[in-house]
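Missing here is one protein chain; the remaining ones are kept as they sit in the complex.
Labels run A, B, C, D and E following the written order; every chain starts at residue 1.
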Amino acid sequence: MQIDPVVLFFLLGLAAGWAKSDLKLPSALYDTLSVFLLLAIGIKGGLELAKQPVLQILPQALLVLLMGFLIPLLIYPLLRWRLPQVDAASIAAHYGSVSVVTYAVGVAYLTRQGVSFESQTTLFLVLLEMPALIVGVVLARLGAARAAGEGDGTAVAGHGWGKLLHEVLLGKSMVLLLGGLAIGALAGPDGIKPLDRLYLDLFKPVLTLFLLEMGLVVAGKLGILRKQGFFLVGIGVGLPLALSWVGIGFGVLMGLSPGGVTMLGVLAASASYIAAPAAMRMAVPQANPALSLGAALGITFPFNLLVGIPLYHQFATAVTGG
Amino acid sequence: MQIDPVVLFFLLGLAAGWAKSDLKLPSALYDTLSVFLLLAIGIKGGLELAKQPVLQILPQALLVLLMGFLIPLLIYPLLRWRLPQVDAASIAAHYGSVSVVTYAVGVAYLTRQGVSFESQTTLFLVLLEMPALIVGVVLARLGAARAAGEGDGTAVAGHGWGKLLHEVLLGKSMVLLLGGLAIGALAGPDGIKPLDRLYLDLFKPVLTLFLLEMGLVVAGKLGILRKQGFFLVGIGVGLPLALSWVGIGFGVLMGLSPGGVTMLGVLAASASYIAAPAAMRMAVPQANPALSLGAALGITFPFNLLVGIPLYHQFATAVTGG
Amino acid sequence: MQIDPVVLFFLLGLAAGWAKSDLKLPSALYDTLSVFLLLAIGIKGGLELAKQPVLQILPQALLVLLMGFLIPLLIYPLLRWRLPQVDAASIAAHYGSVSVVTYAVGVAYLTRQGVSFESQTTLFLVLLEMPALIVGVVLARLGAARAAGEGDGTAVAGHGWGKLLHEVLLGKSMVLLLGGLAIGALAGPDGIKPLDRLYLDLFKPVLTLFLLEMGLVVAGKLGILRKQGFFLVGIGVGLPLALSWVGIGFGVLMGLSPGGVTMLGVLAASASYIAAPAAMRMAVPQANPALSLGAALGITFPFNLLVGIPLYHQFATAVTGG
Amino acid sequence: MQFHTRTMLTIVTEAGLENDLVELFEARRIRGWTIVEARGKGAHGEKHGNFDANHNIQIELIADAASAEALAETIQQRYGAHFALVQWLSEVRVLRAEKF
Amino acid sequence: MQFHTRTMLTIVTEAGLENDLVELFEARRIRGWTIVEARGKGAHGEKHGNFDANHNIQIELIADAASAEALAETIQQRYGAHFALVQWLSEVRVLRAEKF
Partner (left out) sequence: MQFHTRTMLTIVTEAGLENDLVELFEARRIRGWTIVEARGKGAHGEKHGNFDANHNIQIELIADAASAEALAETIQQRYGAHFALVQWLSEVRVLRAEKF
């Protein structure tokens, strides 16, 4: 099996960062690429949604939301076994939420393999972004309040609920994904056609630049691995493996095709490293961000890219008999 | 009538900014996109110019220049009715000059409607950028000098004439538009062909990103509307409506096609929010930039995008009987 | 003979900078474009390399390396005639190394002329980047050590050898060129195909933006020309003319086609203005960077673009009788 | 013209706190401040600035000594425990004292 | 080595004034300065820095006390009335006093 070139760019970034090359991409490029990827994914999803009757997707959408709330609740007790409440809650939020780039690489992988999948997976991506963040914050604050004997912990330790909800709902990724969905759905294939040269044709090539940057960023996280190595690797490999089965289970339950089941496995196994860190930092500042980001970005992200995605595809094929 | 997707991106930006989302595009992206748009428009104009005998366009060009000098002189007395001299002069300069992005959205609109228009409108765009700025500065300085009893007002209150002319003539937009024109004319269709993948094919998709950013910027201007609301809305809607007819009149005078008349209406109705603010800030620092930019960018720009362009097209069709 | 439009963009930038226009490209764009160009060139080279048996290129590769070590040794004594040791060594390093953009413009020129050339020239580009830097540093340090009577010159005057080698080998351009080569070779034409829309189709158009920026940068160097005018112009025109013949000689020796000989002439005649200045600044801080960069970027780069490349092609055609 | 002594509070902290801090300034009726992007290293590790949630800002704010000190203390209490944060005060001389 | 006392003038103002100010520095034979991009808020509203004409720069400039004060006054007179502008002076100690 040949490796996808987009993954090679990730490895190049990783190697350059690891060898302490002076290669650096401007942060404006990183921001631009992520705006582009989020919009492009949203638009693609919107185009597909426009084709389907909404009522038909509704049950699936509800199941996906359920999964989003469930995953952090499943992980949290496991993590509590070794971690303080705030850190367990924060990591639960990271792994309950999803990684847009992992999703994009999953799409590239299946496309390359010639495997089709349901178009509503983009909608699932959007739906999964938020619920785990809410659960994570609740878990952390319940803990903090109990610890502080119902003290003023909440006020001091982070944003109030209103602000927090605002931040999560109107975070960059939600706005661009949902905005893209809406534009795609409203404009339809004819309206979007003149934009295809950018949002469709350049999607995969632009992903290569993004992954180059991600490789450099992940290389910068290797420091923490040396310190917290074993434990982080355990979390960073164990959680996606386990969670992929949760996703696969839900996918089968929804009656998705093998490709769709794979994508739900990928989504469940992926961990957020953009929306979750930002939200958790403000909601649960007591948690150590190096821990959650180290696991999600330093281990799980490369693991999913290099090993996980093909593996979940095999799992899904085996289970669905597809 | 279906809304053009490029306008949907503007609305997305507007909504995100209005809801105080943390969505932000890097300023380097904004700068890059505007360099791209200016060059692309210039090149396209240059290609078309190369096809036509210069002498044939000359009379039209002179009429356009006349219009550029005339418009601020028409507006100024109206504005003086309520505003101090410096502000009236500054707003006159903004509305006499033109908005490149409004022009681009106008082009997208007509193209989508399948309406053709004269290729020299790009040249008109270039010609209209400057005259109003000169008139605006003269009006402001005459006023300031009179007010100061021929005092040292000019020296203290802004740049000298030489510097000012340099700034306007060699401002970014002039240089890129004229440079693009020259490159397009010199290289010709064969020379430019290898560049089409960027400057032609990606023009409209890139415009979407630019309009997303403009939506965010305009949302940031809503604050001033709350304070100066009625008056600004009056200016920001009334002026383009009135000026579109000036443009349409000149277009008919020049014997343009309905599409060409529409584009001249769009140009006349559009207000500069890049070249004019920069020039007026240095030339007439006493003027309140929030006022002119609030009207030009906060009201007129979205008004033209959402309502004005289709409207001027209807006006032009009615007038030309086309 | 018509001028290539990519060169027109350079001239536009030069004119704008010279006239002190306020046109400025964001530095993030410059960084992004150079990452893109280096990767694209590397990938293209890698694709071609994958087609050829390695052993067949090996002798050519060794000859090219030899040329890379030789050129600075040839120039150094000439420069010593007028310059202090450190400056002679630094300039020797700049002219021994190569300019990626000059290479790209050379490729564009030959492509436009319909002249084919050996695909391994990309590899030659990569191989030529480094040797001259090593020779330059050795020459400068030998001199400095002798001057300081074997003092602590090295420690004070710049980085140690280990650090320096690390810097040169893992400099941005080496990493991206080599990384691109590896990705192209590993992924092969089928793997790279989905990326063509960016790395192939947009290569030349993106080069135009890069050259616009280079024009602006070169215009900023005109100041030093006024001071050091004659001498710098002598170096900046004389060296590439002379060196082009070294490259042409080696090209003939290797039995390349007329196009390949031209490209080797272009590589030899080009002077590094990215890798060399960075390396020399750290290795030989006593050298005056304005001198070497003024010659390499202020004179030689535009000379090669405007005059050199077509000239070397004529030389090569004459010599090979092609 | 005359120069007047005022106190400048400089705050280096995580970029994510900007909105919160600005709200605090406004609540305290602070009339102006200046922000620059920064990176750095401290007890909370390196802040490279190359990845979203991981860069600093540096805020400079001129006020009278009492306001500046009180503000620094509030910020220290509210954010010092869990956020990357360093603050310092220095003496400056300004024209137009009424602005601060 | 020895440290010498000098005065640092810091100027926060609209980016559009940069060329003018640099000309003024050169006319006054100021030998060096440092510029960083900035944003901020003051009497002239917010300067976000996300749109062309709307961001600040912060200039730091070390000189002897008399030059720095005179420069600040000139700048205040010339630009203070209509431009976003805040300036402050502070004491610094430098090596190589002959540079300033």
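What we mean here is this: a residue touches a chain if its C-beta (ideal position, glycine included) is under 8 Å from a C-beta of that chain, and two chains touch if they have at least 3 such contacts.
Quick caveat: nothing in here was measured; it's all calculated off a predicted structure.
A.B. asks: Out of all the chains shown, which come into contact with the hidden one?
C.D. replies: Within the full complex, the chain not displayed touches C, D, E.
A.B. asks: Of the residues C:Val101, C:Leu176, C:Ala278 or C:Ala295, which one touches the chain left out of the display?
C.D. replies: Looking across C:Val101, C:Leu176, C:Ala278 or C:Ala295, the contact with the absent chain belongs to C:Ala278.
A.B. asks: Just the residue numbers, please: which parts of subunit E touch the chain that's not shown?
C.D. replies: Listed in rising order, the touching residues are 1, 3, 6, 8, 22, 31-37, 62, 90-96, 99.
A.B. asks: Which positions on subunit C touch the chain that was left off?
C.D. replies: Here the touching residues of subunit C are 24-25, 27, 30-31, 156-157, 159, 216-217, 220, 274, 277-278, 281-282, 285-286, 289-290.
A.B. asks: Give me the subunit D residues in contact with the hidden chain, please.
C.D. replies: Looking at subunit D, the ones touching the missing chain are residues 10, 12, 36-43, 56, 58, 69, 72-73, 76, 80, 86-91.
By definition in this document, only the chains that are shown with their structure count from here on.
A.B. asks: Show which chains lie in contact with subunit C and also with subunit E.
C.D. replies: Correct list: B.
A.B. asks: Give me the superposition rotation angle from subunit B to subunit C, based on Cα atoms, as a multiple of 5 degrees.
C.D. replies: Going from subunit B to subunit C via C-alpha fit gives 120 degrees.
A.B. asks: Quick one: report the Å distance separating subunit A from subunit C, using the average Cα coordinate of each chain.
C.D. replies: Between these chains, centre-to-centre, one finds 42 Å.
A.B. asks: Hey, how far is the Cα centre of subunit C from the one of subunit D, in Å?
C.D. replies: That gives a centre separation of 46 Å.
A.B. asks: Could you say which residues in subunit D touch two or more other chains, in rising order?
C.D. replies: none
A.B. asks: Check each residue of subunit B and list the ones that touch at least two other chains.
C.D. replies: Expected reply: 24-28, 31.
A.B. asks: Can you name every chain pair that touches?
C.D. replies: The complete list of chain pairs in contact reads A-B, A-C, A-D, B-C, B-E, D-E.
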